[in-house]
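Heads up: the structure comes next, in structure tokens.
A protein chain is absent from this complex, but the other protein chains hold their places.
After this line comes chain A, so read on.
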Amino acid sequence: MQFSSNKTNSSFSSECLNKRLQQYSSKSSTCLVSLAPLSNIFHKISNNMYFSFWWVFTYYLRPIIKWFLRKTTGLCELQRICYGEVSGAPRVKAVEQSLNSSRSKQIRQLIDHLNDIAENRRFTGANEREILKGAVSTVLIVKKINPKIHYQFVIAFGKCVEQIWGYKQLLAEVEQLRQAQFDSDDLNHERKLYELWENLMPNEKLEGRITRQWQDIGFQGEDPKTDFRGMGMLGLENLLFFATEYKAPAQHVLSHSMHPTYGYCFAIVGINLTSMALSLLRDGSAKTYLYNASRSLPTIRLFHYFYSFLFYEFDRFWMECKPKDIMEFSSVRDKFEKNLRNSLLNSRMEFRIALNVENV
């Protein structure tokens, strides 16, 4: 798997704070930020016999440490994260963790409110700025932060809110697309199917709607409509995006899929990878990718990019594994998913398709 970790430590600076405070806050923030994943582990352990000890720690000790740091640094936890963590996934995840473990009534209400907006996909266009403004000012009031002094916090925190609830909204959108079944009577669906063929096989004409040719691009039979199954239109949209936005790489992958020994069914494997991408999105593993790749409100395109990355990398992994035949698919897929999940654990990782010149 190809990745580059080219994130640099963004400055802790807030120009209006003097240098000493800066150093102080950066030190304290690193120690405090590390509390967030710790409390996560404690939470998991709390299910078994160590229950009471960890529970006491997270419930009583964490607030005490937070209070102590707040008094000594003059910054609340969210500020310490926004100034101390590098932008992208490390910062957004830490802010998310901090907000979720907040016991302030107003913050909890804010979270519920934002969740509701994201689930109903109302976090768009003109709404977005209003919602962000409301969220930021709520936190400013609750945490008694002066926006004139901490204007950098206002910007950084707003971006985090945009990413956190943009992700949730994206999940809702993706689920909706998955539930939309492929419908042969829907001209739009049919058009997309033809487009997929034209992009993958530009030099070959489709003889008809029901034809064995579909098997050339890895569908199971003569009519692809039954192959999308539980992935619905999401499966087709994913494939179509990969085939159009990454035309050359997609054709390169398709040519691998026709290999006499290492060949596989392009479309079927693609639909299985949609399922993998979706499960990574659902359980939050995809946050590393999305939070690092996204500079504004995450959209469905970002999910398609994630999918395209998965497909390209899976193909490479498959060819490297030199499987005996397609029957090894599930074991190769599981290995691939395990590696991917390991890479996604590192919040600083950035993923992109590594295109070799000879492939393009």
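In this text, a contact is a pair of C-beta atoms (placed from the backbone, for glycine too) under 8 Å apart; a residue touches a chain by one contact, two chains touch by 3 or more; residues count from 1.
Here is the rule we go by: contacts and distances are computed from a predicted model.
A.B. asks: One chain isn't displayed here; going by UniProt, is it "Gamma-secretase subunit PEN-2", "ADP-ribosylation factor-like protein 3", "Alpha-2,8-sialyltransferase 8E" or "Large ribosomal subunit protein uL10m"?
C.D. replies: Of the names offered in "Gamma-secretase subunit PEN-2", "ADP-ribosylation factor-like protein 3", "Alpha-2,8-sialyltransferase 8E" or "Large ribosomal subunit protein uL10m", the absent chain's UniProt record gives "ADP-ribosylation factor-like protein 3".
A.B. asks: Looking at A:Cys265, A:Leu280, A:Leu302 or A:Leu340, which makes contact with the chain not pictured?
C.D. replies: Per the contact definition at the top, the residue touching the missing chain is A:Cys265.
A.B. asks: I'm checking contacts with the chain that's been left out. Which of A:Thr138, A:Gln213, A:Ser275 or A:Thr299 qualifies?
C.D. replies: Answer from the full complex: A:Ser275 touches the omitted chain.
A.B. asks: Touching the left-out chain: which of A:Thr138, A:Gln215 or A:Ser285?
C.D. replies: A:Gln215
A.B. asks: On chain A, what residues meet the omitted chain?
C.D. replies: Chain A touches the chain not shown through residues 178, 215, 220-221, 226-227, 229-231, 235, 264-265, 268-269, 271-272, 274-275, 278-279, 325-330.
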